[in-house]
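Left out: one protein chain. Kept in place: all the others.
Now for chain A:
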Amino acid sequence: MNPIVVQHISKQYKSVEALKDISFEVKAGELFGLIGPDGAGKTTLFRVLTTLLLADTGKAFVNGRDVVKDYKLIRREVGYMPGRFSLYQDLTVEENLKFFATIFNTSIKENYDLIRDIYVQIEPFKKRPAGKLSGGMKQKLALCCALVHKPEVLFLDEPTTGVDPVSRKEFWEMLQRLKSKGIAILVSTPYMDEANLCDQVALMQNGQLLQINTPKGVVDSFAQPMWAIRADNMYQLISTARAFEDTQSCYAFGDSLHITLTNGTAQEEALATYLKEKNPGLTMERIQPGIEDCFMYLMKN
């Protein structure tokens, strides 16, 4: 059995359906990304899998163990990093790490090779209270604490939210290294650009999984031709482009607009002339859609 198996999990809070019939599996040594906006149900799913919440229907297994019946065993074997920074702010880096090592009946020394790469980066600050670390440092420490007992499955709930781009990149490099040690990793993120770094991604919205695929598979499944357009007055451009009768979707992406048409390439010429009339300095080029474009498209439909 795969380290994480989720079968038809649903969960309802009063009037909100947080999870709707979720099913997926994560293999050993696989980095599985849950991509979705805030409120998609990612945290609820994590809590079900870490035995903190009971699902209404469906089954889930972590490390081959039932999340309801064998919750005690699961709690020993997994590493969990909640979305909010949840270490003791008044304890120093070293004290936090030692605390979590001890309550998992292990020591920092025993599993040092697993956390070494990460720990060396925060070691210069080991006497500093965790609350006084920068955002990226905090996440690295939290990851160390989640890893210190050598878990077989790692749950990381939005580990890079609120972290600067450089630290984010470093963080993902660390995950790649952990993956190679055979740990199954389930990670969630609201940043679509991080999807490319996962082995498998699942797009989540309103409690549902829209698609589970490899990042490449997601892009390949997106058959729509797409153009990037730019003009001197971007604000005017977006309103005129959206007003074009054949426009299917048009949204700002970096410094240009990405546009798709209902009839594929059929109206390409008409669009170009239409836009040129109203927007001085227009440039228009055909582009290969990225994974973010695919997600935007999937979420719209």
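The rule is short, and it goes like this: a contact is a pair of C-beta atoms (placed from the backbone, for glycine too) under 8 Å apart; a residue touches a chain by one contact, two chains touch by 3 or more; residues count from 1.
Rule of thumb we're sticking to: contacts and distances are computed from a predicted model.
Chosen from "Probable chemoreceptor glutamine deamidase CheD", "Serine/threonine-protein kinase BtrW", "Hydrogenase maturation factor HypA" or "Transport permease protein", the protein name that UniProt gives for the omitted chain reads "Transport permease protein".
Taking the complete complex into account, A:82 is the one of A:3, A:82 or A:290 that touches the chain left out.
Across A:57, A:102 or A:176, the single residue that touches the chain missing here is A:102. Here one chain is not drawn; of A:50, A:139 or A:189, the residue touching it is A:50.
In the full complex, chain A makes contact with the omitted chain through residues 47, 50-54, 71-72, 75-76, 78, 80, 82, 84-91, 95, 98-100, 102-105, 145.
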